[in-house]
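Structure first, then comments.
Of the protein chains in this complex, all but one are displayed in their positions.
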Amino acid sequence: MKKLLILSTALTLVGFSARAELTVMSWGGAYGEAQTEAHVKPFAAKSGIATVMVDSDNPATPIKAMVEAGNVTIDVASVEYADAIRLCDEGVLEAIDASTLPAGADGVPATEDFLPGAITECGVSTDIWANIYAYDTTKITGTVPTVVADFFDLEKFPGKRGLRKGAKAVLEFALMGDGVAPADVYATLGTPEGLDRAFAKLDSIKSEVVWWEAGAQPPQLLADGEVVMTTAYNGRIFNAAVGEGKPFTIVWDGQIYENEMYVVPKGAPNKDAAMEFIAFATSTEGLQAQAQQISYGPARKSANATEILYKDGKTVMGPNLPTAPENLANALETSSTFWVDKDAELNERFNAWLATN
Amino acid sequence: MAIPIYASPAERAWQYAYRVICAAIFIFLVAPILIIIPLSFNAEPYFTFTKEMLSFDPEGYSTRWYDSLLTLGMQAPENVRDASWWSDAWNNATWIKATKNSLIVGFWATILATVLGTLAALGLSRPEMPYRRVIMALLISPMIVPIIIIATGLFFFYSNPCGIAGFSCGRLTATYIGLIMAHATLGIPFVIITVTATLSGFDQSLIRASASLGANPRVTFFKVIMPLILPGVISGALFAFVTSFDEVVAVLFIAGPEQQTIPRQMWNGIREAISPAILAVATLLVIVSISLLATVELLRRRSERLRGVTPG
Partner (left out) sequence: MSEAMTAVPLTTSDGRPLKSALASAQLRAKRRAFFLVAPLLLFIIVTFILPIGQMLHRSVYHDGLSANAPSLKAWFAANPEGTVPDEAAYAALAADFKTMKVDKTAGIAGTRVNYTLPETRSLITATARNADDLAPPYKVALLAVDPKWGDPAVWQALRSASSAYTMDFYLISTDYERSPDGTIQRVPENTRIYVYLFVKTFILSALITVICLFIAFPVAHLLATLPMAKANLLMILVLLPFWTSLLVRTTSWIVLLQGQGVVNEALIALGMIGEDGRLKMMYNQAGTIIVMTHVLLPFMILPLYSVMKTIPPSYARAARSLGATSWTTFRRIYLPQTLPGIGAGALLVFILAVGYYITPALVGGADGQLISNFIDFHMDKSNWSLAAALSAMLLAGVLVLYWLYDRLVGIDNLKLG
C-alpha cells in the first residue's frame, strides 16, 4: 500500500509537471497529422513553446461550449469558414490583427497576399478544402461514377453510401445530385420546397447510408468495404490513395469547397503564443509545408507561386487541389452567410429527419 | 441438478436442451470478450481471422499492434531502442500517458471514495442512524442517475465552482482534482453497497464486548471492526477503482487535453478508425479485469469464512 502511494504520488507529479503550454485543436486523422507535422512540431522547435495537438470531430463545436461556460482549455482551433464567422459574431473568438501576419515570401504584405476572403476579423485561412465523394476502384469496375448524380443512383451503383452526419454540405450535395446547378443551390435551399427537395433526395438513399462523423472515418469505411462510395474531405482520400496506396478515386463533380480557418477562442489560456502560432503557421512557408502533407490548397498567392510536391517527393499537388481549374467545372463554394444564419435550424430538421421515419 | 429418476422421456429431453441453452448463453457472455485476444495478434490490419491465423501459421501472428501502443505519439519512434528511446516512450507515448492518467485518477478517486464511503457505511449500519433510508437512497443515486446528466451538471459546476455563492474562484475543469472528485462520486455507491453488505453480517455486540474489555473507540475500530470488514472495504475499493478506470463520459465533459485516460483514448480510437491497436489495449484490459475479478472472489470467500457464512 505504501509503495503504491509513493508510486502514485510520483505519477501525480509527473502528470502535473508535463503541462503543455499551447494546445491546438484540429480534426484528427490525416489532417491533424498534416498540421502537426507542418505547424505544431516546427513551431515548438522554433519558439521553444511546448505545443500539443488534440482532436475533435469538429473543433467549432467545443469552442462555443468552452467559452460560454468560461472553460477554455485550448488556444488555437481549426474551424470551417462559416463557423469562424458565426463564432466571431457571437463574441466567442479573439480578433486577429491582420497587420501582425508576416508578409509573403515575395515581400507582398499579408493583406494582399492572401486570397480574397481568406482573412476575416477573427480567423486566418490555412487552406481551401472540399467535400467530395470517392469510391474504391477495386469494388466498382466497368462503368465508374463520374458525376454527382451517380452517388444517388442505387440502381446503377448498388451498395452502401457514406455521408457525413450533419446538414451542412449534405443538403447542397443532395440538391446538386438532383440536378440543381451550383449557382442555384442556395437560392433553392432557402425555400421550404427546395429544402423538402433536398430531403426527398436523401430519402431515396437513406436506407443505404452509413453516417460518419469524424473525417478519419470515410477512408476507413471505404478500406473496410463497409461502403462502396462515400463523401469525404478530399485530403483524407488523397492521403489514403497516394500516401497509403489505397485504390480510391475522387469524383470532383459536385465538390463543395471552402476555407479552413485558424481561430483563437476568447479567453484562451495562452493568447499571445496562439497569435504567434497562427502567424507562423499561415506564413508562406507554413502554408506550403502543410500542402506538402495533404492536398488542400494554400490560401496565399505566394504559397501557390511555386509547384508543391507531396511528401513522397514526386506527386505534384496542383491537380489534386480543390482549386485546380479542371476540378472546378461543376463546383460550389460554401455560402458562409447561408450557414451562419441557418446552421441551427437546418441541423434541427436534419436530426428529426435522421432519428425518425 | 441431477435429473430425477421419475422424469419422463420428454422431461429428460428438455433437461438436455436446457443445458445446451445455458451453454449457449455462457458462450454469449464470454466469447465476445475472449475473441479479441487472438485477433489482437493479427499480422494484418483486419478484424477477422485470416487464413494464416486459422492454420496456425506463425506468419499470421505478430505483436505489431502491441508495439504500436508504445510508439504512437513518440517523438522519434524509429530510433534504436536504447535508454533514450524508452524515456521518449515513457514521456510521450500516447497510451503510456493515458495509462499514467488512468492510474493517478483511479488511485486517488478510490482512496477518496473508500474512506468517505466506509465511514458512511459504518454510520448507516448503526440502528440509531436518523433518516437512514433517505440518506442511503441519496448516496446510492450516483449509480442510478444517467451519467450524461451527472457529467452535464459537473461541466457547468466545475466551470465556476464558486459561482453558486456569487463569486469566482478559478475552475475545476481540465484539472486532476476535478476529475478525481467526479470519479470518487461515481465510485461511492459501490463502496457503500459492499461495505454495508459486509456490516449486515457484523455482530454489533462485538463492539460492546470490546468496550467492556476496556478498548477505546479507536482501538475497537482498528482492532475489531476493521479486520472483519476489511474484505468488504477492499472489494468496494476495487469496484470504485474499476468504475474510475472504465469511465469515459465524465472525462469527455470535464477533462482537459492533459487528463486523457485509457477509456478516452479508446473512445477516440473506436469512433474514428478502429485499428487492431485498440484490440491490443482491450486484451491488456481484459487481463486486468480477470485479475481484479480473481481478487474480489478470493476476498468474498475469505469474508464469508470469517463471518461464519458457508462459502458460496
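Note that the chains take the letters A and B in the order they are written out, and that residue 1 is the start of every chain.
The working rule: a residue touches a chain if its C-beta (ideal position, glycine included) is under 8 Å from a C-beta of that chain, and two chains touch if they have at least 3 such contacts.
Fair warning: this is a prediction, and the values are worked out from it, not measured in the lab.
Enquirer: Which of these touches the unseen chain: A:H39, A:R197 or A:K342?
Expert: Touches the omitted chain: A:K342.
Enquirer: Touching the absent chain in the whole complex: find that residue among B:F49, B:W86 or B:F222.
Expert: Considering all chains, including the one not shown, the answer is B:F49.
Enquirer: Among B:L72, B:I111 or B:M136, exactly one should touch the missing chain; which is it?
Expert: The missing chain is touched by B:M136.
Enquirer: List every residue of chain A that touches the chain not included in the displayed model.
Expert: 61-62, 64-65, 68, 86, 88-91, 160, 165, 199, 209-211, 224-226, 340-342, 344-345, 347-349, 351-356
Enquirer: In terms of residues, what is the contact footprint of the unshown chain on chain B?
Expert: Residues 1, 4, 6-7, 11, 14, 18-19, 21-22, 25-26, 28-30, 32-33, 35-36, 39, 46-49, 112, 116-117, 119-120, 122-124, 126, 128-130, 133, 135-142, 144-150, 152-158, 164, 181-182, 184-185, 188, 190, 193-194, 196-197, 200, 235, 239, 242, 245-246, 248-249, 253, 263, 266-267, 270-271, 274, 278-279, 282, 285-286, 289-290, 292-293, 296-297, 300, 311-312 of chain B touch the chain absent from view.
By definition in this document, only the chains that are shown with their structure count from here on.
Enquirer: Measure off the straight-line distance from the CA centroid of chain A to the CA centroid of chain B, and report it in whole Å.
Expert: Centre-to-centre distance between chain A and chain B: 37 Å.
Enquirer: Sort out for me which residues of chain A touch chain B in the complex.
Expert: 4, 8, 11-12, 14-16, 18-20, 23, 28-29, 52, 54-55, 57, 65, 69-71, 73-74, 213-214, 216-217, 219-220
Enquirer: What part of chain B is in contact with chain A in the complex they form?
Expert: 91, 97, 100-101, 103-104, 107-108, 155-156, 158-160, 171, 173-174, 176, 256-258, 268, 271-274
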